[in-house]
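Sharing a structure here in structure tokens format.
Only a single protein chain was left out; the remaining protein chains are all shown in position.
And now, subunit A:
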Amino acid sequence: MSPRPDPSTPRPVLRTLRDAGGGTAHRICAVHPGALAAGEWEALAGQLPEDTALHLLDLGNIPEFLAAALDPRAPVVPVEALADRCLTELRAAGLDSAPFSLVGWSFGGVVAYEIATRLHAAGRGAVLRDLVLLDSIAPVPAFKRTDELLDASMLLDWFAMYLGAKRRRPLTVSVPSLAAPEDGLPQVLDAAVTQGLLPQGTELAGLRKLYAAYQGGLSRNNRCTAPYEPGPIDRPLTLVKPERSLLPASGDLGWSGLSAHPVRQVGVPGDHYTMLRDPEAVSAIAGLLAGSAVV
């Protein structure tokens, strides 16, 4: 048997996905929300120019944040604490002294926004070249949702999108109006088995467990966002929105409420969970980040 890591050993929050070595001209720091594997960023890392480094801040490796997804009674981790942790990691690695671009995916964008806010408040806003949000929903009152207010059909549609990303095959399922998302899981199971995402014989109890894990993460993010009331920031924001965004009909996802500058919106193919995998989307995001980091 090969040696197995001790489960109590903390996993690194910050790691370098692409090291440009001594020739680093551009630096990008990405905040990963933890729902999918951190490896999702590797395609992007591969598309960046030679002289561009990519560092990943994986929120999924912050033990108290992970615990809050597994147990709804676990204390909420404030967005401010998550941003503090990320800044501490960047500082310890000496990555916050030279200019960098900051990008956050999904809930990672909310944490990235708070990181930017903190840098601005400390008079260090100039170290941030750009702030890019990948289909992140702004933490503003009009866009905050408690679990009870989330539409059941919409939630199930998000779960189908997530399942498709996890199984690396798109899932088409027509979701009727539902009282609770769990009521639609039999249809998702049928569609997933018929379309070859899950093997014949997969039981509903198994899919329920997967849904519970997915919903636990989503609910944790909503609980973390609920008490967070950030002020506006004096800098332009860029929002990258995939074709199948979490909220396709909701314009800039509320970000114009947090900046007096116009929100730059960039559309890419793919959906919320595959936007770092779709080749065209990856190429567009790489170009955007590399371009934003030009000295």
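To be clear about the criterion, contacts are C-beta pairs under 8 Å (C-beta built on N, C-alpha and C of every residue); 3 or more make two chains touch, one makes a residue touch a chain; residues count from 1.
Going forward, contacts and distances are computed from a predicted model.
The protein name that UniProt records for the chain not on display, among "Exporter of polyketide antibiotics", "NAD(P)/FAD-dependent oxidoreductase", "Zinc transport system permease protein" or "Acyl carrier protein", is "Acyl carrier protein". Contact with the chain that does not appear here is found for just one residue of A:120, A:144 or A:167, A:167. Residue in contact with the omitted chain (choice from A:198, A:224, A:263 or A:282): A:198.
Considering the complete assembly, subunit A touches the hidden chain via residues 1-2, 4, 7, 37, 70-71, 163, 166-167, 198-199, 201-203, 205-210, 212-213.
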